[in-house]
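See structure below.
Every protein chain of the complex appears in place save one, which is left out.
For subunit A:
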Amino acid sequence: MNKKFILGIYDDEDVLLTAIENIRAGGTKIYDVFSPFPVHGIDDVLGIKRSRLPIVAFFAGLTGMSFALWMQIWMMGFDWPMIIGGKPHIALPSFIPVTFELTVLFSAFGMVITFFIVSKLKPSMKVNVFDKRSTDDKFVMAIEVKEGVTDVAALNDLLRSNGAIEVNEKEVVK
């Protein structure tokens, strides 16, 4: 199924931010905005919720810590007890460096893997580029056109009155 999008092209990020605010305030849903660089405050005006990735990091880290402590206590204390440096079999201070490293490792990999899964990033992923200039010097605001519902002419006026230097239409194969 093909989807149709109206693309508003902007060349100034301040104009873009006010435009996003005005257009969203008017009740029009914005599909996405493409920018050559991260724009400060764009998440807030687009109404994007904060990432919940830190929660994953915490629990992955907790898993790593538990795993490291269990592994060392079981290996050194029960599976193959050895006396090292005259210390007790289960000598907590000597386990801390490994515990720290595994906590960091688990939370880092946990975050990266979760991020790939949630954002569906994989080698076979096909990306629709709406306008190649969004990787160079233009900001592109994409609004989905719903057949019979969206008034294309009105949308065109809305975008232009909010500072778009160009308004294009694009069909995307899904």
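Keep this in mind: a contact is a pair of C-beta atoms (placed from the backbone, for glycine too) under 8 Å apart; a residue touches a chain by one contact, two chains touch by 3 or more; residues count from 1.
Everything that follows uses one rule, which is that contacts and distances are computed from a predicted model.
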Per UniProt record, name of the chain withheld from view ["Acyl carrier protein", "4Fe-4S dicluster domain-containing protein", "ABC transporter permease" or "Quinol:cytochrome c oxidoreductase quinone-binding subunit 2"]: "Quinol:cytochrome c oxidoreductase quinone-binding subunit 2"
Chain not shown: contacting residue from A:G26, A:G85, A:P123 or A:G148: A:G85
Options A:T28, A:S66 or A:S94, residue touching the unrepresented chain: A:S94
Hidden partner interface residues of subunit A, rising order: 40-41, 50, 54, 58, 85-87, 93-94, 96-97
